[in-house]
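Apart from one protein chain that is not included, each protein chain of the complex appears where it belongs.
And then chain A:
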Amino acid sequence: MTEFSFWDILRNLLLAARWTVVLSLVSFIGGGIVGAALLFLRIGARRGMRVLSRGYIQLFQGTPLLMQLFLAFFGLGLFGIDVPAWLAACIALILWTAAFLAEIWRGCVESIAKGQWEASASLGMGYLQQMRYVILPQALKVAVPPTVGFSVQVVKGTALTSIIGFVELSKAGSIVTNATFQPFTVYGLVALIYFALCWPLSKSSQLLERKLNVAHRNH
């Protein structure tokens, strides 16, 4: 059996952490795009679409991410579709992230004062024009802190994909532990790496929030 030095452990974990980062980015960007589409359906003029997107959001917010991962991984397998772990992980995380972002952003759009809608309507703007030029520019600003804050949940959410066999930071942690029998060192390092990824995100979310509050002080 080969001997693992501390640096071997750290190097292996850091290499695996790359996949945590990649998966987080893919989930966040993909989830952002799907989430934006969901948002427009959710607050749009068509009733059927509103109901549909609300149902989607409730479904994904109301079930554990773990189940969603299982369903994406094993469920599609039942139909004879062979889904590799990385693909199942991406699909499940993107759909899950989309549901939460759509809901966060809906709150931001609805936080814009009713008077903004009325003033822009009284100037003759149509719905899309109001959205494009008046509501979204303001909502986007409000949305930045909670969105950055939610990215922390995405990073932590990627840890669950270890269960379907995707080798990211957590999975690498258990593999390395099995080889080294040093669970405390290994999981301690795993935790530190997660912290190093998440802390800057939550800290910047806080800072952004504070900055925004200062900017809105005069309202």
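We take it that a contact is a pair of C-beta atoms (placed from the backbone, for glycine too) under 8 Å apart; a residue touches a chain by one contact, two chains touch by 3 or more; residues count from 1.
Here is the rule we go by: contacts and distances are computed from a predicted model.
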item: Protein that the absent chain corresponds to, by UniProt name, given "L-glutamine ABC transporter ATP binding subunit", "L-lactate dehydrogenase complex protein LldF", "Acetoin:2,6-dichlorophenolindophenol oxidoreductase subunit beta" or "Aldehyde oxidase"; value: "L-glutamine ABC transporter ATP binding subunit"
item: Sole contact to the chain not displayed, among A:S120, A:S162, A:T180 or A:S205; value: A:S120
item: Residues of chain A in contact with the chain not shown; value: 113, 115-116, 118-126, 129, 133-134, 137-138, 141, 215, 218-219
